[in-house]
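Please see the structure below; I have some questions.
With one protein chain removed, the remaining protein chains of the complex are shown where they sit.
The chains carry the letters A and B, assigned in the order they are written, with residues numbered from 1 in each.
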Amino acid sequence: MSGEEFVPLSLTPLLIGIFAAVACALPGNFLLLRKQALIGDAISHVVLPGIVVAFLLTGAITAGPMMLGAAGAAVVAVVLIEAIRRLGRIEPGAAMGVVFTTMFAGGVLLLEQTDTSAVHLDVEHALYGNLESLIWLDAVGWSSLLDAQALAHLPVELPRMALTLLAVTLFIALFWRVLKISTFDEGFARTLGIRTNLLGLALVITAAVAAVAAFDAVGSIIVIAMFICPPAAARMMSNQLEGQVAWSVGFAVLSALLGYILAGYGPLWLGAQDAVSAAGMIATVSGVILAIAARFGPCRNRSGAPVGV
Amino acid sequence: MLIDALLLQLGYNATLVAIGATLLGVSAGVTGTFLFLRKRALVSDAISHATLPGVCLAFILMASFGGDGRNLIGLLLGSALSASAGLWCLNWLTRNTRLAEDAAIGSVLSVFFGFGIVLLTVIQTMGVGRQAGLEGFLLGSTAGMLWADAMVIAVGGAVTLLLILLIRRPMTLVAFDPEYAAARGLPVSKIDMAVMGLVMAVTVVGLKIVGLILIVALLIIPAVTARFWTERSDHVVLLAGLFGGLSAYVGAAMSASAPNLPTGPIIVLMSFALFLISLLFAPNRGVLAAILRHFKFQRRVHLRQGLLALAQGQPIYENLTLRLLRKGGLVRADGVATDKGKASAAKALRDEHRWAVVRSDQTHEAAAALYDGLRKIESVLTCDQIAEIDRLIGGPQEVPA
Partner (left out) sequence: MLDLACSDGQVKQGQALENSPLAIRGLTVSYGQKPAVFSVDMTVEAGKMTAIIGPNGAGKSTMLKAALGIVPPVSGQVQVFGKTLDAQRARIAYVPQRASVDWDFPTRVIDVVLMGLYRELGLLGRLRAKHRAKAIECLDRVGMGDFATRQIGQLSGGQQQRVFLARALAQGADLYLLDEPFAGVDAATEKAIISVLKSLREAGKTVVVVHHDLATVAEYFDNVFLINTRKVAEGTVAEAFTADTLQAAYGGRLATAQVDKLALAMG
């Protein structure tokens, strides 16, 4: 495909998809190893009430307040889950189920009660976003990448997602060593003076930031899939945390790339006219990757029974 | 209007939906309890999200063979099939790979749902357009429901409840003590599968009312709520059924009474309200009771430690201990024991000696097992036994005051 077509129509959604996928997969690795994989699921459900409340407060669809609202809702959800788990002595899965369904229900109800016909705010959009619409109309080809005027009209989601990815990467890199120690052996980490509770909360907040930014661009379904599927598939590929994270980034990029291409061009190859949901396709591809890794990955089994003594 | 709705006066369809929802709520509450007690509550989340591709495929199939894509029975059959596929993937992943169940749940949930969304967009381009109304399965929609559909839901709810009644005994046994159940010769894995089958039935019946995202709430929240009120397993099941039925009934009625009140969210918020009340105010496991108990316990520990320190002439380091002793009139403001304090301290130390005897003597093993540092010795031994122990220790005058 020529640059004149590719750059304005596909480059930006593709990049946004890749950045979102990687930003979610990175913290996903640690959530997976901490048996908190479903925190991503919970967070992505509560984003909806967050943005609805933000919309009700500001009366407009602007990115800033909506992202604040979503991030706020994520933090509220995490705190509520933790409170219900501790206060009610309820297993984490059930506590999560109580919190995210209730908050999601609240979001839907608020949405129904509010007149949002003037703005583009509905449940479907929240679920699967609209990656395909994030096009770069001012671009005319590869040369636009050097054209300041065209660059000024990049979809705002692109720099925002890139910044989020940068922040997430920085967090993981900076706290790599303590994250590794406290994920493996929390009690030992505490005797070293590591504040494991704070670190755990910081990890969840990082995941929430990634989820909220990605959600704004691509909807919550990719968010859940990217939190879990690439790290889970990577777990089958490597017995080293470093290796696992590297594989997960690779799988996330591959899912975004293949998913976007298949959604856009797959139906055309099959003779159909219209593209299908890119977000859904990216999630599907990540599932196929996971299935392949689960069937053939070199490290797919639990570490075997001890040999000898 | 709401009164009319609660009394089922809002027309035939609304009444059918309310009855169906209530039956569904009871079934979901009961079934969810078994999941919750097996610590697998969120498996239902994977199952419900996994219904979407089935609904879409069924629609595509029925439409392309020239039928009405919206036939509810066909759609529900499709959803059941794809939910089973999701469940199979989930079990395969946890059994054959190193993934823990939570990761398996998350991957099945997101991938099936993502694939379902792809199919939804396919349907939107099929020319039938948005009229397919399949979005209703995401969040449930009972407005303008056909009579036949309402009937399907009411009958489905009734059948599910009947099935639960039939196999409730073995399910209860397995949920509370799988090892004992296995020892009694019950086919535990088959019963687990039956529970999953019921979860699927509840999900499928509930799709049209509360939608696939929120059906999880009906399975989880009533069970969690019921757990606050009782320690008895059979009571948890009954209460969960009651809470589930109540929320569903009131929710369905409320939603029928006014526009813009979608059934699913209202039902979920109703059951959350019951949950919140239970979390805060349940007599034994509730938060309020626990807080009161904790403070009382902390006071007892500090008081006891303070008395023992007084009796043994040790310094008391902690301010809370000193404050409690002062408040009880046991020490003066300068930290010196009052007469009352001396007497209580002597008694506390003496009880410690008595306990030491009890715990080293095999004849008191049952009593010794109750020792926790706080329990009054009078509560486990008779006066005669205590007198006997005192003879062993020696007279009270030997206890330093």
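Definition applied: a residue touches a chain if its C-beta (ideal position, glycine included) is under 8 Å from a C-beta of that chain, and two chains touch if they have at least 3 such contacts.
Here the structure is a predicted model, which means the values were calculated and not measured.
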{"item": "Touching the absent chain when the full complex is considered, from A:Trp142, A:Phe184 or A:Phe296", "value": "A:Phe184"}
{"item": "Option touching the unshown chain, where B:Gly185, B:Pro283 or B:Pro315 are the choices", "value": "B:Pro315"}
{"item": "For subunit A, the residues touching the chain missing from this view", "value": "33, 174-175, 177-178, 180-181, 183-185, 187-188, 190-194, 235, 238-241, 243-244, 299, 302-304, 306-309"}
{"item": "Residues belonging to subunit B that touch the chain removed from view", "value": "98, 293, 297-298, 301-302, 304-305, 308-309, 313-315, 317-318, 320-321, 356, 359-362, 365, 368, 371-374"}
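Note that only the chains that are shown with their structure count from here on.
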{"item": "Distance from the mean Cα position of subunit B to that of subunit A, given in whole angstrom", "value": "29"}
{"item": "Of all residues in subunit A, those that touch subunit B in their complex", "value": "32, 35-38, 40-41, 45, 84, 87-91, 93-98, 101-102, 104-106, 108-109, 112-113, 123-124, 127-128, 221-222, 224-225, 227-229, 232, 235-236, 263, 267, 272-277, 279-284, 286-287, 290, 294, 299-303"}
{"item": "Touching residues on subunit B, where the partner in the complex is subunit A", "value": "36, 39-42, 44-45, 92-93, 96-100, 102-103, 105-107, 109-122, 125, 135, 138-139, 213-214, 216-217, 219-221, 223-224, 227-228, 260-262, 264-266, 268-269, 272, 275, 279, 285, 287, 290"}
